[in-house]
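Here's the structure we're looking at; comments come further down.
Part of the complex only, each chain left as placed.
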Amino acid sequence: MAPVTALGEEMHALVERLYPLCRSITGDGVRATLAIVDEYIPLQVHEVPTGTRVLDWTVPQEWNIRDAYIADATGRRVVDFAASNLHVLGYSTPVSATMSLDELRPHLHTLPDQPALVPYRTSYYKPQWGFCLAQDTLDALPDGAYQVCIDSTLADGHLTYAEHVVPGQVADEVIVSCHVCHPSLANDNLAGIAVAVFLARRLAEQTPYYTYRFLFAPGTIGAITWLARNAEQIERVKHGLVLACAGDRGQLTYKQSRNGDAEIDRVMRHVLHTSQRPHTVREFTPYGYDERQFCSPGFDLGVGSLSRTPYAGYPEYHTSADDLDFVCAEALADTLAVCGEAFAVLDRNRRYVNLSPYGEPQLGRRGLYDSLGGRSDAKQAEMAMLWVLNYADGEQSLLDIAERSRLPFEAVAAAAGALRDAGLIKA
Amino acid sequence: MAPVTALGEEMHALVERLYPLCRSITGDGVRATLAIVDEYIPLQVHEVPTGTRVLDWTVPQEWNIRDAYIADATGRRVVDFAASNLHVLGYSTPVSATMSLDELRPHLHTLPDQPALVPYRTSYYKPQWGFCLAQDTLDALPDGAYQVCIDSTLADGHLTYAEHVVPGQVADEVIVSCHVCHPSLANDNLAGIAVAVFLARRLAEQTPYYTYRFLFAPGTIGAITWLARNAEQIERVKHGLVLACAGDRGQLTYKQSRNGDAEIDRVMRHVLHTSQRPHTVREFTPYGYDERQFCSPGFDLGVGSLSRTPYAGYPEYHTSADDLDFVCAEALADTLAVCGEAFAVLDRNRRYVNLSPYGEPQLGRRGLYDSLGGRSDAKQAEMAMLWVLNYADGEQSLLDIAERSRLPFEAVAAAAGALRDAGLIKA
């Protein structure tokens, strides 16, 4: 992994700012999150009313919470939302009551196998209330009466998501998506948000070929809402990447798109392989993050997913141990670097046609070839030109040619540029 | 292999009953065999007259035999059909003569490398007579005059074969075929007959989707006769399995159909692999049993062949050592079990279409999904539903989805049932 860099530290600082907010699939926590992101890159924020039909789903009521606790007979808060927003079951209905521990137990969620950790649980579509706490905490609670309070509201409102667009030379789009619905979980998915933000900034420094659209939306219902509202123009999305669990110390994991051979799949495999980073490539599964929606068979977009340790693959997953120490600046910077390298390939990966396909064109008289024959040390640049000329058939991309020739993509792209300037190939 | 079961013993008992009969490609031995099978499952017996043109062939004369022996000068039968019907070259013309051992020798068939065993030999299409005997027996014969007698008839008559049909919900058929032309050889093919009989019984206990047609016919000419008489309706045969050498103690061998990727090939490979039985899968070869005819290029049916130790792969093959001890109840029961498992998959292996392919349908509001989010232990049933929804495109079968997802076929089939009942997919 890369050494600690100022950039990595900046990314981690963003994670730190976002960490305390109580996000969910709707509500003010999402809005506060997007407001901070907007300080880094300008966002277009969308508010979609409760009850709106989105594909097979309906936008739910908006959930907001102010306070929540379990207090013992002395009034001491033994479980307190103020200490960690994980303590409340996401989308809990309000409650204010006093009850025995036994009455309370069905509403308590723990991790018996990880007794020191608080689990992350939600109940978006079945109205109920509950608390999450460490098994150790639960075990230490004496019998007796407890005061239970969840000061939440579940009411008609809006689902909130945001977009940021880096304009390109063409209207064809690359979508980069990350979920913004998890509360105080650092790797899942504040790390993904941070990578997306800094990636957008980096792309804006160039004029990329593609238009890059960054989507910050709650998981599942947010992606579904975006898809429902953009179904008409969906064919402009040519490639995409879902970012999640992007900041832990594990090696990189790329999960392929549904068909497994989309251009983003080929690009990511190429960059991960040629950069010699330890990594894993996984086949698509219809489970995980919002690639589930982008790769549903009706849309079937060329969208993959980049993580470090993937979904549910680490013991800290969906627990209070997924905290600010669990993600590190080096990993954040490394994930960002890979995204940058991959998009640098994707963005230049054209298909060209050789305009002089009968025999080799005479490169020498065009100044493209060394004049002295007989030497065996043919230069890489010349080889790259011969490879591009031979395989530029309108079907094979520069990446195809780089992989076939085992030449660096950079060399192949440079050769294509020279040949295009010489009028020998055209896109 | 499975422990000895009552079913395995019952199958072995059928083999024992059939063993003494002198079967050939025509004649009363075949009729007697079918009469016994008919006691287990009702048969429709067909008699096709000598001289009938069947594809490129002609139904030959019918052969029957009453007695045959070689007796020495003292009248002692040194080779005797009554002791084993293998002693006579199948389809021997009649003979009654006295001759020297040297005159007799060209008519004697032995196995010099297996001197204690009697070989199995036939001459269906070139009229000749002969005896098969152990090399040891031959070596012990003194010179001198021998009385030679084969009391056989070769005359216009019929070729006999039989069918048993287990009706299904659709007219599309699965054909299960076994040859009934070998005399006292237990594995080749009384074991195949026994498996077919008990498989038919088992299928009849359900109402299968496909119609299952069991064919009991002499090898080569029998299959060719059936194909000639059923060529008009052959397209109803969607899948098939030839059973042979099904009862020895060796591991299972599946020989694929001609194209190697027929549905029966995929099903058999899946069941053999997932059941963790030791087994071998072989590519198609145009030699072996009646898959040669079903997989001739004009028909090119999706018919594979299931054996234990395959054709010519064991030293007992086509010798007197392929006897009642060579086949065992456990192996017969195991072969039957595999067939049952395979047909259970084949019979339910539909292709469905997702009726709600844009994004995931909301399973929760249909009662198909656990309401509590955040847990990483997504249940197999839920995963199976997501896999089916994502890949139910009318092209991929449930078996495709099971293999892709590495979920049990049972789980995938159950998920498909639930989704179909919820109106989310249709066949």
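For reference, chains read A and B in written order, and residue numbers begin at 1 within each chain.
The working rule: a residue touches a chain if its C-beta (ideal position, glycine included) is under 8 Å from a C-beta of that chain, and two chains touch if they have at least 3 such contacts.
Everything numeric here is computed off the predicted structure, so don't read it as measured data.
Trainee: For a quick check: 2 copies are placed, so what copy number does the complete complex reach in this file?
Mentor: If we count every copy in the full complex rather than just the 2 shown, we get 3.
Going forward, only the chains that are shown with their structure count from here on.
Trainee: Give me the superposition rotation angle from subunit A to subunit B, based on Cα atoms, as a multiple of 5 degrees.
Mentor: Fitting subunit A to subunit B on C-alpha atoms yields 120 degrees.
Trainee: With chain centres defined as C-alpha means, what is the inter-centre distance between subunit A and subunit B in Å?
Mentor: 55
Trainee: In the complex of these two chains, what residues of subunit A are touching subunit B?
Mentor: Subunit A residues touching subunit B: 55-57, 90, 119-126, 220, 223-224, 227-228, 231, 258, 285-287, 292-293, 295-299, 311-312, 317-318.
Trainee: Enumerate the contact residues on subunit B facing subunit A in the complex.
Mentor: Residues of subunit B touching subunit A: 354, 356-362, 364-365, 371-376, 378, 383, 386-387, 389-393, 405.
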